[in-house]
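Single-structure report; data block below.
All protein chains of the complex are present and in place, except for one that has been dropped.
Which chain is which? They are A, B and C, in the order written, and residues in each are numbered from 1.
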Amino acid sequence: MQRIGVFVCHCGSNIAATVDVKKVAEMALLEPGVVHAEDYQYMCSEAGQAKIQAAIKEKNLTGIVVCSCSPRMHENTFRSAAEKAGLNPYMVEIANIREHCSWIHKNVEEATEKAVILARAAIAKVNLNAPLKPGESLVTKRALVIGGGIAGIQTALDIADAGYEVDIVEKTPSIGGRMSQLDKTFPTLDCSACILTPKMVEAAAHEKITIYTYSEVEKVSGFVGDFTVDIRKKARFVDAGKCTGCGVCQEKCPSKKSLSEFNRGLNTRSAIYTPFAQAIPNVPVIDTEACIKMKTGKCGICSKVCQAGAIDYEQKDEILTQKYGAIVVATGFDTIKLDNYDEYAYNQSKDVITSLELERVMNAAGPTKGHLERLSDGKHPKEMVFIQCVGSRCSDGRGKSYCSKICCMYTAKHAMLIRDKYPDVNVTVFYIDVRTPGKNFDEFYRRAVEDYGVNYIKGQVGKVIPQPDGKLLVQGVDLLDNKQILKEADMVVLATAIEPNPDVRKIATMLTASIDTNNFLTESHAKLRPVESPTAGVFLSGVCQGPKDIPETVAQAGAAAVKAIGLLAKDKLMTNPCTAKADELMCNGCSTCANVCPYGAITYEEKEVNDHGIRETRRIAVVNSALCQGCGACTVTCPSGAMDLQGFSNRQIIAEVDAICR
Amino acid sequence: MYKIAKENLSALFQMIAGEQELYLPVNNNGQVNFAAWTEGANVDLDTLKSVKSPKDAFFPQSENLYTVTKENKKIKIEPEALKDQNFVVFGMKACDVKGVEVLDKVFLVDPVDTFYAARRAHGTIVALACHEPEETCFCKVFGVDAAEPVADVATWMIDGELYWKALTEKGEALTNAVASLLVDADEAKVEAEKEAIRGIVEKLPYSDLSLDGWNGDVLLDKFNSPVWEELYKPCLACGTCTFVCPTCQCYDIKDYDTGHGVKRYRCWDSCMYSDFTMMAHGNNRTSQMQRFRQRFMHKLVYFPANNDGMYSCVGCGRCVEKCPSALNIVKVIKAFENQGGEM
Amino acid sequence: MQELINRAKELLESGEVARVLGWKAGDLPYNPEPAYFEKAEDLKDFVYNGFCGANLSKYMIEASKLEGKTMVCLKPCDTYSFNQLIKEHRVDRDKAYIVGVGCKGKLDIEKAKKLGIKGIESVSGAEMSDACDTLTFQTIYGEKSCAYADAMLERCHVCKGKDHMIYDEIIGESRDTKDAERFAEVEMIEAMSPAEKFAFFQEELSKCIRCNACRNVCPACSCRKCVFDSTKFDSAQKANVDSFEEKMFHVIRAFHVAGRCTDCGECSRVCPQGIRLHLFNRKYIKDINELYGEFQAGADAEARGPLTNFTFDDCEPSIVAERG
Partner (left out) sequence: MSIETNEFRPKIVAFCCNWCSYAGADLAGSSRLAYPADVKIIRVPCSCRVNPMFILRAFEKGADGVILCGCHPGDCHYTTGNYYARRRMTLLFSMLDYIGVENGRTRVEWVSAAEGVKFSQTMNEFVEKIHSLGKNVRLGDLRCKN
């Protein structure tokens, strides 16, 4: 028989205002096994923990129930408090009477009744708890960073500087990411490439960093401290060891009609290409879709002109298997497709462009060599209209419900740069709100308005109508003046919403990291654990977690690195002891459980058993507790109940059910 | 001796049920079992054997013994009330009545089972002679006369009329209570029916079954016989034989948590089950052979040894009909017969 | 039958098998019992006829633990169970010499008795060599007869076919006895209102006496320790209380064998109360076929069962309410 103590937390007034905590303690004392019950202002405080520890010692408690906030909040706090008082930490159960009770109910009587029942269920469970001991697993001292943009580069550099090996896996032929496509950065207006390129070079040169570009993560198995990852190195058809990066192949390549991904499709590239001049590695890849040799077997010019003999049409994809202790996701973002926004005529007019396309237009290495010109006829524009929140803050389901966060600032930047370089161009910005929280952000925006004369109109654009003369008629409203506005523009720039890179879904599934409805990776706690995924050992860096600008991304990248370093610095990890276990006298050895185990943690052994005097050799399931993550899929598939989950056993859950339905 | 026309039986049942509970064979979805009579019940007196024996009129499959409730930390125990109302079991066959006699040997000796005793005290048995015995019957082997059941009232169904004869005080009382529906009858037809039944019984395939060699003295010989090792093999370890048997009396006592308290109940158990007589250390019979042997040793050796030679089998043949593996007590008896009995 | 006995004798005498698992003649004309024969001379009691309904696959669990091979007689529908048991590592294929025995439909003596045939002394028309069209009974009360099909087990009316799924050799001819739709009864129940469905099953299950014959005969219920006998689940049950336990038992039993049940019909055959237990299993089979694609458990010994499998776009549980 257990000796159980019940501790009811007031959580200030968070619980006590709606739940009669004294009554909960009083009722708990009537439950089987309960020998002690008390309530206190803040159980999680030092004083509260001390009360628990004192009761454990004085009353010889064998188990405790804390009626408090969610176990996701303080289960660990109370477990370690109990452990310090000599109680096995797994003899602690939490009744969640805050998030699941006091915060959602108003009627004190009702909330108290429910709190009593929740406490009762936790008591019923702890009556059946058994002390558990975590196992240990070794930590592989190597990190994987998925994504080679500024977030990934920064995270990798920070981890590598701490002395750990890091691999960066980048899908495209070069690291650099979105930032490499930007022209200038707000609010300082320094050149994006000028600050990014040194980081790229540093990463490439770092002895602890290995970069796999044109590569993708194919499979992830294992768990925190011991992930095994298959990386697919896609065939470049160019031997990186031999290539000198001279660029002759690209010059001579006769197939030059492929749209440049780097330049957002605004111009073309050759079939063998590096995405941009500063690409790292500076080794081209062959686009098999465009390559004449690949399609017809004829051509082979690149091979002929390559003095290094680096072209290898026979190259195959390679699968590299590597072990990691920590994984950082830095998969970044893309702009949304504008198919739902016909009213802006994006697909009808070349002169309606996205802001990211404008970055390329403004860039000296871009399709227009940095000259601001209309993409339809190359003419210099006189009137430019910027439309904000295209697909952001959307409530009609066509776009995204969230604010993309960066658009207000980059639009101010674009407006300012254009007005600075081409004072003859009038710039009008249609906005819903201008949001400029951030150091020097509002000052920056005000300079655009006050010093550069950018015309900001609060209101939305209903329609952009291409005119026969090539102009664009913009129909909008001015909410402040409460009037319709018709404006002829030469170019329209859409501040298109950003969304997580579509590949992140696949990666999240492989990592078993959770994802929200917008495909942003979920953090472990919105406030307190913002760079950790709920999946242990997986960390989040950059926009994959939520919209961010560059400084925020870099800051988060550093934070993710620190978390990963903290993990890699440990030699061993305690493993979750709530793992499955087969009762060898009941097991049929039928293999059904192994079929549903996602971790391959179940194997079978021919084992000699003594079943109440009958000695025989039986095929019996054996769970590798280092691999088992405790999902419980096996327990339900086992008809006899031979397979059970420690910490969430059949009897424990049934006891909770009974206590609730009583 | 009285009689009542078959078409008046429902009036008879109604009259009995007006005063007390009445259990009788009812056909439910093609299966005949003893059940409480209700208006419109599909009473079936033609089917020779109910699936389950009617023993649960006196020894129900599950019955509550007492209820424990908790008020704060105090525990209150409330015993289940004993049967205090009279009831009638109508249509039991001679073998089933004999089965009750076997149960009496278990439950009415010291210490008396009060639940059983109360039911026996309040129950009146109206037995029905077996009009057409079947090939699975072997009651004669155990001294049962299918033609003349020994009960509170004995009845015979002859040519659409039920002949009625009270044999005990309880039987007389019931007869008086329903006298208005009965008419006087002479015994000649009944005697003829008895002869006919006995004639058929002689012709039944099991009529020559011999129990020679089954008595207390042979205990160890029988127990140690290698025959069991062969015999038990088809046994599936289900409880069908025990649950249809009119004499099996083993039960288990278990607790049921109702959420408001605990009901301690007893329910039939089967010595064929692997957890039968499970104890803290485990089980005293670990193999199915041992469990199988136990059942028949008990019926044919241990029970008679303790009860003046009364076997704990009445030859109803239900196990013969219902065993999924076509095993039964007859095969067991015959297997030893073939062994010459000196094993 | 003689061919079968001859072959068994050969295999025993050559030492290829250590024993034969078949049927032994009973003490009544219709109750042969499953039996092992270790010596050739014992085969004089060997019998195989229309009353040999038992599915011997499950006996092979124990037989697989014995020294040497066992020649086992399996009817076409029994071979599905055997495959399923191989898949679940419960029997050892290498320990079995499977003789696929012919089957012309198996008999349910209760059905004959329900037709008023009683006092049976002998039966003819049920031998494998017979045409199996008519059964003739000699009884104490005179000669009676009935159509073979009228005394057939329910399962034979929805016969899965005359092919053996696994065997080492085949002896005897089989006949596909299907003359009814497998899911007709299930569909009939599905069409009922909730109250009617409830009443139907309440009536069926109130007959249950918890004898466990259905479970113990079932080749899919091969657990060493059934969850309903186990103290480890707080689910041990024995009471027959005519309220919830029977439903719990039968629904969960059917769930545990869902995707593994080959529809061999043994549960319905052995139920002493004639409960149509196959109605549970067949409901799961029908659902699985409709929702996850046609699946016949035991058609082979490898395929992944539908409940240990999934597709990304499986239907949601709400489909149950949606299809009404």
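Methods note: contacts are C-beta pairs under 8 Å (C-beta built on N, C-alpha and C of every residue); 3 or more make two chains touch, one makes a residue touch a chain.
None of the values given here were measured: they were computed from a predicted structure.
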{"item": "Touching the absent chain when the full complex is considered, from A:V34, A:L118, A:L182 or A:V385", "value": "A:L118"}
{"item": "Listed residues A:N282, A:S404 or A:Q629, member touching the removed chain", "value": "A:Q629"}
{"item": "Option touching the unshown chain, where A:V6, A:C101 or A:L573 are the choices", "value": "A:C101"}
{"item": "Contact set of chain B toward the excluded chain (per top definition)", "value": "256, 258-260, 263"}
{"item": "For chain C, residues in touch with the removed chain", "value": "186, 189-190, 192, 194-202, 227, 233, 235, 241, 243-245, 247-248, 251-252, 254-255, 258, 280, 283-284, 287-288, 291-292, 306-312, 314-321"}
{"item": "Interface with the unshown chain - residue positions in chain A", "value": "27, 70-73, 96, 98-101, 103-107, 109-111, 113-114, 116-118, 121, 505, 508-509, 512, 514-517, 522, 534-535, 578, 596, 598, 629-633, 635-637, 645, 648, 650, 653-654, 656-658, 660-662"}
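By our rule, only the chains that are shown with their structure count from here on.
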{"item": "Central chain (distance from its CA mean to the mean of all protein CA atoms)", "value": "C"}
{"item": "Averaged-CA centre spacing for the pair chain C and chain A, given as whole angstrom", "value": "53"}
{"item": "Inter-chain centre distance, chain B versus chain C - centres from mean C-alpha coordinates, in Å", "value": "30"}
{"item": "Residue list for chain C, restricted to those that touch at least two other chains", "value": "225"}
{"item": "Multi-partner residues of chain A (each touching 2 or more other chains)", "value": "none"}
{"item": "Contacting residues of chain C [partner chain B, same complex]", "value": "26-28, 31-36, 54, 59, 110, 114, 118-121, 139-141, 203-204, 206-207, 209-213, 215-217, 225, 229, 236, 238-241, 266, 269-270, 272-274"}
{"item": "Chain C-touching residues of chain B, taken from the complex the two chains share", "value": "28-31, 33, 48, 51-52, 61-62, 132-136, 200, 203-206, 230, 233-234, 236-240, 242-244, 252, 254, 256, 265, 267-270, 273-275, 320-322, 324-327, 330-331, 334"}
{"item": "Residue numbers on chain A that touch chain B, as the complex places them", "value": "30, 612-614, 658, 661-662"}
